[in-house]
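Here the complex is missing one protein chain, while the rest keep their positions.
So, subunit A:
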Amino acid sequence: MSGLVMPAPKADVLARRARIIADLRAIVPGEGVIDTEAEMRPFESDGVTAYRQLPLVVVLPSTTEQVSKVLAYANANGIPVVPRGAGTSLSGGALPLEDGILLGMGKFNRILDIDFANRTVVAQPGVTNLGITTAVAHEGFYYAPDPSSQIACTIGGNVGENSGGVHCLKYGLTTNNVLGVEMVLITGEIIRLGGKHLDSGGLDLLGLIVGSEGLLGVVTEVTVRILKKPETARAVLLGFPSSEAAGACVAAIIAAGIIPGGMEMMDKMMVHAAEAFLGAGYPLDVEALLIVELDGPEAEVNHLIDRVAEIGNGLGCMTLRASTSEEERVAFWAGRKAAFPAVGRISPDYLCMDGTIPRKALPLVLKRMEEMSEKYGLRCGNVFHAGDGNLHPLICYDANTPGELEKAEAFGADILLLCVEVGGVLTGEHGVGVEKRDLMPSMFNEIDLAHQERLKCAFDPEALLNPGKVFPVLHRCAELGRMHVSGGKLPFPDLPRF
């Protein structure tokens, strides 16, 4: 593990390990409590394999009541808890703690209710993202957010991370598609927020829960909205001589009032990597490739495809191909979807970054990244959710070369700081976790962070849920609760009053 400092394990918790395991076995019987090193090993990291840590114990509850009892026990005994779905986090959100219970939600794997008339599905948190779509596909419905890990990642994890995907610009992120949750607080208390209806009528607690990275509670049930799958989808490939020209095309499409179902950009290195990997038929002479997908009723899609082609031609695109069959559309996407494994083929290891920028800053950001690439002596390719400005630079390195991981991490941090500098943010869809935790002060000052932490204090005053994630320093809630306000004067006395 490189340079990451986690909260110091509590010696008293470590010393009581045997007792804690016995107590947990009384709550979750049988195979639901895992305490041998060999069996805990698969849980030692999530999608960020550079960070590893064996937990104190792994608990796999299968009922909400068990979750409630485990959390109440942890709360009463001062034991940290790290919730985990499928462990696909790309920010280390499910990294275990040496003194912490790793609470795996994999046994919550049932779909509880499918309601086509109200267009909702109620699922347990361990159901996979794709599992929801599969369950409703026979009626032509689907669940819209589609993170690239959708075959494995769980809906509970999606709620924790506010996961995105390639269709976010048109269909929203997890937060725009979740209608309700059942959640257990660290006290063991169970609350229900939302349901099959829209909005809360008051404070939007559900909106706070989504994307809270397991720091506020453990979700035990999720209600999502499902949508009718678009009647038709067609994609256009547009190749450009420069990333500026491709960026201008993206801006022009949106300025023309078109919101594509997906709009992805790949740079030259990624186009070549994808082509070498599976021969997607991408043009190799372009500096930037756009995939623009239009979906909806057939008449609309055909009409808009023509408009996009017109816009592309007007902006000097070198190649333009519109899919004429479903096979061809899938082939256009195949290269993009294989971008990560394709890089895995040309480099032993890579770091996948996840910043968002105002789209207009793209040429500047790409240029600065090239300079960084030279400075660090590491190659870097780019795939870009162009519609919403979400950038995924892939930094190539070799973990077997001493010091190269640290160099790649420094390069990655520089990219994220650049994203913030141009008006963007540290993470668009992967979460802060441990990976971007120490960069938070680049975006937020102490007062901003203190207000976020006070929210944490309302839910979890002893900071037992997923400590060491998201916040660079967790202040004690008592300290955050004090108020230092003085000054008894009437405000701005020079103003007229009524």
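As a convention for this text, a contact is a pair of C-beta atoms (placed from the backbone, for glycine too) under 8 Å apart; a residue touches a chain by one contact, two chains touch by 3 or more; residues count from 1.
As a convention for this text, contacts and distances are computed from a predicted model.
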Omitted chain (choose from "Glycolate oxidase FAD binding subunit", "Nitrite/sulfite reductase", "Autoinducer 2 import system permease protein LsrC" or "Imidazole glycerol phosphate synthase subunit HisF") - UniProt protein name: "Glycolate oxidase FAD binding subunit"
Touch criterion as defined above, residue of A:D12, A:E39 or A:D199 at the omitted chain: A:D199
From A:K337, A:K360 or A:K407, residue that would touch the chain that is not displayed: A:K360
Touch with the omitted chain, as defined above, among A:I151, A:A299 or A:V330: A:A299
Option touching the unshown chain, where A:E98, A:D388, A:E421 or A:D438 are the choices: A:D388
Hidden partner interface residues of subunit A, rising order: 115-120, 140-141, 161-162, 164, 168-169, 172-173, 175-176, 185, 189-191, 193, 195-205, 207-208, 210-212, 228, 230-231, 251-252, 254-259, 296-300, 303-304, 356-360, 385, 388-390, 423-432, 436, 440, 443-444, 447-452, 454-459, 470, 480-481, 483, 485-492, 495-498
